[in-house]
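Structure incoming, see below.
As you look at this complex, bear in mind that one protein chain is not there, while each of the others sits in place.
We call the chains A, B, C and D, going by the order they appear; numbering starts again at 1 in every chain.
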Amino acid sequence: MEPILYARNLNKRYGRVTALDNCDFDLMPGEILAVIGDNGAGKSSLIKALSGAIRPDSGDIFLEGQRVAFSSPIDARLAGVETVYQTLAMSPALSIADNMFMGRELRKPGFMGKVLRQLDRPAMERIARKKLSELGLMTIQNINQAVETLSGGQRQGVAVARAAAFGSKVIILDEPTAALGVKESRKVLDLIQDVRSRGIPIILISHNMPHVFEVANRIHVHRLGRRLCVIDPKDYTMSDAVAFMTGAKAAPGATSAAA
Amino acid sequence: MEPILYARNLNKRYGRVTALDNCDFDLMPGEILAVIGDNGAGKSSLIKALSGAIRPDSGDIFLEGQRVAFSSPIDARLAGVETVYQTLAMSPALSIADNMFMGRELRKPGFMGKVLRQLDRPAMERIARKKLSELGLMTIQNINQAVETLSGGQRQGVAVARAAAFGSKVIILDEPTAALGVKESRKVLDLIQDVRSRGIPIILISHNMPHVFEVANRIHVHRLGRRLCVIDPKDYTMSDAVAFMTGAKAAPGATSAAA
Amino acid sequence: QDAVSACLITKTDTNPFFVKMKEGAEAKAAELGVTLKSFAGKIDGDHETQVAAIETCIADGAKGILIAASDTSAIVQSVQKARDAGLLVIALDTPLNPIDAADATFATDNFLAGELIGKWAAGKLGAEAANAKIAMLDLAVSQPSVDVLRDQGFLTGFGIDVGDANKWGDESDPRIVGHDVTAGNEEGGRKAMENLLAKDPMINMVYTINEPSAAGAYEALKSIGRENDVTIVSVDGGCPGVANVKDGVIGATSQQYPLQMAALGVEAIKAWADNGAKPAPTEGKDFFDTGVKLVTDQPVEGVDSIDTAEGESLCWG
Amino acid sequence: MTNQTEADRGLLGQSEAVASFEHENTLLSRVQHALHSNPALVPLIVLVASVLVFGVLLGGKFFSSFALTLILQQVAIVGIVGTAQSLVILTAGIDLSVGAIMVLSSVIMGQFTFKLGLPPAVAIACGLVVGTFIGFINGWLIARIKLPPFIVTLGMWQIALATNFLYSGNETIRAQEIEVNAPLLQFFGQSFSVGGAVFTYGVIFFIGIVLILAYVLRHTAWGRHVYAVGDDPDAAALSGVNTKRILISVYALSGLICAFAGWVLIGRIGSVSPTSGQSANIESITAVVIGGISLFGGRGSILGMFFGALIVGVFSLGLRLLGADAQWTYLLIGALIIAAVAVDQWIRKVSA
Partner (left out) sequence: MTNQTEADRGLLGQSEAVASFEHENTLLSRVQHALHSNPALVPLIVLVASVLVFGVLLGGKFFSSFALTLILQQVAIVGIVGTAQSLVILTAGIDLSVGAIMVLSSVIMGQFTFKLGLPPAVAIACGLVVGTFIGFINGWLIARIKLPPFIVTLGMWQIALATNFLYSGNETIRAQEIEVNAPLLQFFGQSFSVGGAVFTYGVIFFIGIVLILAYVLRHTAWGRHVYAVGDDPDAAALSGVNTKRILISVYALSGLICAFAGWVLIGRIGSVSPTSGQSANIESITAVVIGGISLFGGRGSILGMFFGALIVGVFSLGLRLLGADAQWTYLLIGALIIAAVAVDQWIRKVSA
């Protein structure tokens, strides 16, 4: 089977800091691929490169066999790749509904929408509320609250709900449950499996090994800016995975195990 | 035994949103007190009130038996209460060392320091590097990197290292391991126990139940803006705690179990 | 009977010229029992503030307006509104375009003021005038009318072809080292002088739009030790300016009489309110010429002038 | 099954109720809520208060429909430019070239009619196109080359103003001439009166553009994107806003509005005068800031700017009618600007 999204030899440097070091990447159709690695290993840089948020210094990315060079996250979105960034990417002063529909607002039907281009606020608010309830984010008291007034976890929930609602080919989640409570995390895990069952592959970056081992089909272990190995969670224990990731054990079939 | 830090009837409203609803709080000397609760339950609001970052609308706070009314986090710091906020509170454009020593910079000895008030950069950099290594944040390649160029987890590590290095009476950690990797989280847990063994009590907000049950002496369960109950982790299972927190089970001895 | 009320609208109220004009008007108004309100633009050329001021005067029920217009053509429509509302409008210092848009004009002939210093400068240099190196320190790039009139008057008096008389800067005479703008103050005068000196350090004649810029130009010359080789001419005749002529900072200046303009204006409005009489222009001119005199201690053959002692007795600020 | 799910078992049977608290529904709390949801209310309160104060001090002279509509006429130009400035400032930018674009456009409308002999309608169209084009250049430099708005529009200010002086030869086109040959240029100066209150078409245009932009900003996707770009440009770009297109369109629209202001200016002063509008930039920014729009972008409303412009207008006319002389007026306006914003801040605080 061909990977739906893959990358070869990605490099990205920031001044003297190397974030991606000849990194390869493969995502298979319909799978949940977890990406794990130490803080600063380059996981976020990798998915930013995949989703058009940064341009790698060199290297190639292929989506459905076609070479792509997203020049912005909009391009990636139009191609069906939806991302929740670690920084969440929300406009603090705007409302939850505004943020969820940013860049794909719904317009009123008929004259008001077509000619006067009026937004269909009631519809957007309704959908936003529904998506949030599905995630169990019921402590949100007011859907028109500015995002900056939400708690850390509420904010993350809004971002995840947005991606899940709109992704069509690939959904990328960079630590989607980091700030979430037990209940909310569970809902996100359920949601991830739900999305996969609709046939959409997911890239999940997480530091939570139990979560990773619960949902992932394959695990991409990232170390010092590159892919160290890819393992099957059924063949290894969490302890093994952590050992590879931190360099405590040599990785299976790693071409060049870094220091 | 008297609590070292306690609060009674704290209230805080933001417009139509109630964040703290007659909330009580007690921290005993030398203990690790975990605070758990749903997203948006008001945990961060609580510790912000305790550390002077927000002023409660009403209610009283007592430190070592004295009523205190911190008007800013500086006051709290001077009183020995050190806090890692969920938003981390770092100056993005400044370096790691600058951030760690913000507000308590070291000056050079002698004329340069006393008269010309010159900072002792080498010393600050040395200490910063040491504190970070203790936390295992060794992927930081350059101690003079601006904080905005750090990965999410690296940033959190810097904030935790800062609090641990300077707290003298109470250390408050609002989700200190949310963005941390397995290795880094372990180091933070070790650090927390290490600090407690120095006799300094710690308030730990976390959504990670295994972490909470591993280190906490008592668990404050927060729900809908108030303290629902306080449990001993030896008497209850994680599943019980989550059940109380989410309202699935009635809390033990809860005065008024909210909806 | 209600007290007669009048308005004075000047281009700015930061230029001492207009400050003195205002003081003259206030003194006369107090003497005649007229209530005077004064208005001014924020900067020279601030036309909208003057329009708003005229509207305010109409709303306020004033009997007449004295105005030194920033834009002499553009203001005409607002002036017409005021006249239609029954106010007497008198242009001070700067004639409107067309001049009869106002009921009367009390002004200096600015072209003449320039021409006088131009003739004097030519006379002062004598035969050397043919090889003069002249710096022209003007007011602003927007070239308001006083700026153009004095500049072109000077050149005409000096004997230089001015090209289009409606703007400065289009002359081709090689004796002109360059034009620069000063904003009419010392700082601008010094910088403009420095710029032109960098272009040609051998400048020996400096025209300046007014006396503050002349003082600034002098500082620039002094800093390179050329203050005694260069002659500065200017316009205004304010007391510091005349003192500068006396001290040899300025060679000659054309003196104008703003207090007189203002006093005459207030009298005219009072007369208009009392008996509907309009003032008459000077014989043979379409405005009332309040006169201009050349002040210098080095008189030149063929150019009428007064000395600084007399200039001091007539000066305004 | 991993241990994580041990904790998760506690979720069975959890309550699905949405959080709710009792709300006191007092008058005060309703006022507070209104102030929070309509940021423009605060400048409106300051405006009404200042009208009342001057009304008491000046009586009928100020409370005449003549004086009150005069204020509208006097602020119309700064206000129209202020709408353009508001758009730009909402994107966390600043446009110092607004006044220069306005006056250059008006000069083009005039000179194309009188020097080139074009029909006035065509000349006006040319003026509007030039204004839009300058705005577009501003936007392009800011969005594509990523230059700071302050510098780009500072440079453009000087360029447009110098072009204006060079092209017009500093010549004013007189009102009489325009009236006879090209009355269309003075269109916005025409007025009608409703019971003693005189409204010029320029004033109507001002009110109209405020209402239209208020609608667009609030109720269209473009409007929300303008806020998003000003709020956090990185977040906006990551969440799918074409920030470059938004920025370019905002500056181009700002140029177009300023060109319209140039046309309105001809109506107001009758003539075409190349020296007008020199302080339009600082005055429009003042109106914007008094109106409660944040200079850091993303917060505030154009209605607030409307009231902000009127506040300055009320102060200026009121003080002038009180007979304060010009420097005292400036001094007092300086103090009052600070006071107006302090009151605004205070209302927000007690209502927080």
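One rule holds in what follows: contacts are C-beta pairs under 8 Å (C-beta built on N, C-alpha and C of every residue); 3 or more make two chains touch, one makes a residue touch a chain.
All values reported here derive from a predicted model rather than from experimental measurement.
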item: Residue, one of D:I45, D:A125 or D:L147, that touches the chain absent here; value: D:L147
item: Contact partner of the left-out chain, one of B:R16, B:K169 or B:R186; value: B:R186
item: Where the unshown chain meets subunit C, residue by residue; value: 13-16, 19, 43, 138, 141, 169, 178-181, 183-187, 189-191, 194-196, 198-199, 201, 212, 215-216, 218-219, 222-224, 240, 243-244, 247, 249, 317
item: Residues from subunit D at the interface with the omitted partner, ascending; value: 2-4, 6, 92, 141, 145-148, 150-152, 154-159, 161-163, 165-166, 282, 285-286, 289-290, 294-296, 327-328, 330-331, 333-338, 341-342, 345
item: Interface with the unshown chain - residue positions in subunit B; value: 53, 72-74, 77, 83, 85, 87-94, 98-99, 102-105, 107, 116-119, 121, 138-139, 141, 162, 182-183, 186, 208, 210-211, 213-214
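Quick note on the criterion: only the chains that are shown with their structure count from here on.
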item: Distance from the mean Cα position of subunit D to that of subunit C, given in whole angstrom; value: 37
item: Interchain centroid distance [CA atoms averaged], subunit B/subunit D, Å; value: 45
item: Interface hub residues of subunit B, defined as touching at least two other chains; value: 16, 40, 209, 224, 242, 245-246
item: Per-residue overlap in subunit D, given as positions that touch at least 2 other chains; value: 3-4, 7-8, 10-11, 14, 17, 19-20
